[in-house]
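A single protein chain has been removed from this complex, and every other one stays in its place.
To keep things simple, chains are lettered A and B as they appear, and every chain counts its residues starting from 1.
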Amino acid sequence: MTSSRHERVLAEDALKHVFQCEYDRLTASADSVAGALRLSRDAARLLVDRLVTGGWLAWGGGALYLTVLGREHAVQVLRAHRVVETYLALETGLGSSEWHQRAEVDEHNLTPARVDALAQRLGDPRYDPHGDPIPTASGELPPAQGSVLLDWPEGVEARIVHVEDEPALVYAAIAQAGLVPGMRLVVDGTVVEGLKVRCEGRAFVLPRTLAGNVSVARLEQAPMAEAPTRRLADLKPGEVAEVRGLSPAIRGRERNRLLDLGFVPGSPVELGFTSPLASPSAYRVRGSLIALRTEQAEQVFIGQRVEGVDLKEGT
Amino acid sequence: MSSGCPPSACSGCAVPGRSPASLQRLGLGLENWDHVVALAGNPNTGKSTVFNNLTGLRQHTGNWPGKTIARAEGGFSYRDRRYKLVDLPGTYSLLSSSLDEEVARDFILFGKPDVTVVVVDATALERNLNLALQVLQITDRTIVCLNLMDEARAHGLRIDTRGLARDLGVPVIPTAARQREGMEELLGEIERVATGQLAARPRRLTYDVPGLRDAIRRLAAEVEAAVPGVANAPWIALRLLHGDESVRRALARGELGLVSEDAAVGGVGAAA
Partner (left out) sequence: MKTGTPSPGLGPVSDAEADRPNPGDRVILGSSPRIEAVLGLAEELRWRVPPEFHDRCVEEIYGESARIAARNVVRSGVSSRQTWQRRMDAFLTGRWTGFPAMIAVLAVALWITIVGANVPSAAMAGVLVDTLHPALKSGLGQLGMPWWLNGLLVDGLYLTTAWVVSVMLPPMLIFFPMFTLLEDFGYLPRVAFNLDRLFQRAGAHGKQALTMSMGWGCNAAGVTACRIIDSPRERLIAILTNNFALCNGRWPTQILIATVFVGSLVAPALAGVAAAVAVLGVALLGVVLSLGVSWALSRTLLRGEASAFSLELPPYRPPRFWRTLYTSLIDRTLFVLWRAVLFAAPAGVAIWCVANITVTGRPLAFWAIAGLEPLGWVMGLSGVILLAYVIAIPANEIVVPSILMLTVLVTGMTELGQGAGVMFEAGDNVLKKLLVAGGWTPMTAVCLMLFSLCHNPCSTTLYTIYKETGSWRWTVWSALIPMAIGFVLCAGTAAVWRWIAG
């Protein structure tokens, strides 16, 4: 039982790998399978042979391709993986570094029916927390987009479309830098340490190793709101500024909740006062006092100081 | 400082108030009602005071958000009609960001109340109208109860009630539930809406977002074709685009069709 499960996991991982190669327009081979699955070349070759005999994979022009059967199964596994990651991000308190590892295990255990049930509970999300599209239940997946941030021209505004979740260390460092799919950024130049980046009211230098694992694309349409210059956490007591938007890092219910409380573009917001322990802080917005932790205030984008506005809370 | 008091403190009302003559409080006596009335509103707007005034029950709520989670029910009779009053949890929105919002939203949508009274805080109109507008997208049979008018006066706020009613397209009744002001007018309006004497034309939002308007229009047309007479097709379309599971399920089960009764009585089609 255990060994058959192990074989299935290997087989599904191989299918997933070939699928990813096709999606990224790369060539899959027994050797690339060996690399991706950390198998010896012989073991990988054996695995590929078995999958070809079973009708899951086929050879064509020296490259491995998925058969219809194989593609269907690969998409199912991919869907399970991304739905599980989304679930972990939205509904559990687990840190972003744990999503991928857990999804790698669960993707092999969940039946499509359970994946569908999970997705429906989450409101059929379209994108996973890394910015990747989730295949629909019927297996549809939009084509890949975006190019590596390292190659992106200076001074052209871009949107982050994908953050690679492997290797885990690099992923954690990117998360630490506060880069999340959906954010807008501009590359201002290069220095020895990496790229000079301006991103949603923050300017910093992004090391090359990290920039290599971030994909960006052109903005599909004109920006919805004026670009933010600061974050809510930068606000001084008594100062009023306008909300420009919420970071894509705020997801699910938390996002809805903040929007409902009035943290929407165009809302004037004022820092009322701060807790004796320095966090949370209470902000006046749309007639109420709302307390947010510093980590959250860091995810609310705002503009410059607005003069002559007196915000009154309800009484 | 007698004007400032939490909604809870007015429960039970030791002081016999000027209660409307034809109101009979039925407390928990809920049998054989003619109409169902839902009470919605932000937290801390005096919703429970209105509820207690009408039913004679004592519902205590403290001065912190989220204290009422379950919904409370009570009954009253007014001019020979019996009403069941359902006090929904206080919420900022109906967009399902938490459990209590789902409870409130689902009741307004699927509980099919004959009247939904949105209690709004007159001193924080901007925040409170946010919820009222959302309710207007779902149901025509809405009354806005502009509560805490005493507080608003103490703050030097003057509110043009008629202008507000015109802008919202539904009746607006100014009240000060703690002083029992405006209860008679509220009851009269509830009766008019419940019996279909009053056809409202609530303000519908157009969601002027590039790329969204067309999607809503196309989908709403399909919804109207599939569920004839549905009153809130654009809203349903928007929820479907949002991936709202309970709306999707309700549509699939044919439960949303019953909303169309509202349209038949209210005589208001959906503004596309």
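Here is the rule we go by: contacts are C-beta pairs under 8 Å (C-beta built on N, C-alpha and C of every residue); 3 or more make two chains touch, one makes a residue touch a chain.
Since the model is a prediction, treat every value here as computed from it, not as a measurement.
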From A:L118, A:A137 or A:A175, residue that would touch the chain that is not displayed: A:A137
Touching residues (missing chain, whole complex) on chain B: 1-2, 4-6, 8-12, 14, 43-44, 58, 60, 62-67, 69, 93, 95, 98-99, 125-130, 132-134, 154-161, 163-164, 167-168, 203, 205, 207-212, 215, 218-219, 222-223, 225-227, 237-238, 240-243, 248-249, 251-254
Chain not shown, touching residues in chain A: 1, 3-5, 7-12, 15, 50-51, 54, 56, 69-70, 72-73, 76, 91-95, 108-113, 116-117, 120, 124, 126-127, 136-139, 142, 182, 221, 224, 245-246, 250, 253-262, 264-267, 272-280, 282, 286, 288-293, 295-296, 312-315
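As a convention for this text, only the chains that are shown with their structure count from here on.
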Chain centre separation in whole Å, for chain B relative to chain A (CA means): 38
Residues of chain B defined as touching chain A within the complex: 92-93, 95-98, 121, 123-127, 130, 151, 154-155, 210-211, 242-245, 248
Touch list for chain A against partner chain B, complex: 120-126, 221, 253-254, 256-257, 259-262, 286-288, 313-315
